[in-house]
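All protein chains of the complex are present and in place, except for one that has been dropped.
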């Protein structure tokens, strides 16, 4: 199994969710995060004190999938989240050793 | 590739970011989280009702790096985040199977 972690632009969340649903992937966890990468931040000035805001608001998506679904999920997220501009985000794939559905104590792929 | 996850004290974020930049590691994702570890929480009293706050505000940092940079990244984070007091946080290192840059669909180390 794989844990797919995607950092995307916040306004793309809805599209990505729909694309994943269309690909048959339903569950996900969403966190509001701040990202710092190649996309430039902005400058704020308060009474002459200047602050550079490098950290930009992003959405982090975590999706657990079975091995054979991983490529499909990555494609769905990548396609839906892409604008072609700097700041589109990244997708990380981490091996997932175990998954437990808390309600039933199911383990492994059936719990995904 | 490795995904490095660090939980640090919030006021150390700027220092850690600068230290990583100086080490040539630019991108990162930051999340405001709550941590509960050895550091003691505090008590808040509102009109006689007492609340013990064990979960303290922390910052979670996620950095993806190539294998050869992982050691350096961990050292840099530890050095910058250390105050020597309880509650400095922890660094976790996870294997990263794949990275995708959404804008270009680049994969692997070049996408990190």
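When the chains are written out, they are named A and B in that same order, and each has its own residue count from 1.
Just so we're on the same page, a contact is a pair of C-beta atoms (placed from the backbone, for glycine too) under 8 Å apart; a residue touches a chain by one contact, two chains touch by 3 or more.
None of the values given here were measured: they were computed from a predicted structure.
**Student:** For the chain that is not shown, enumerate the shown chains it touches in the whole assembly.
**Tutor:** A, B
**Student:** Give me the chain B residues in contact with the hidden chain, please.
**Tutor:** 9, 11, 14, 42-46, 51, 53, 85
**Student:** Even though one chain is hidden, which residues of chain A still touch it in the full complex?
**Tutor:** 44-49, 51-53
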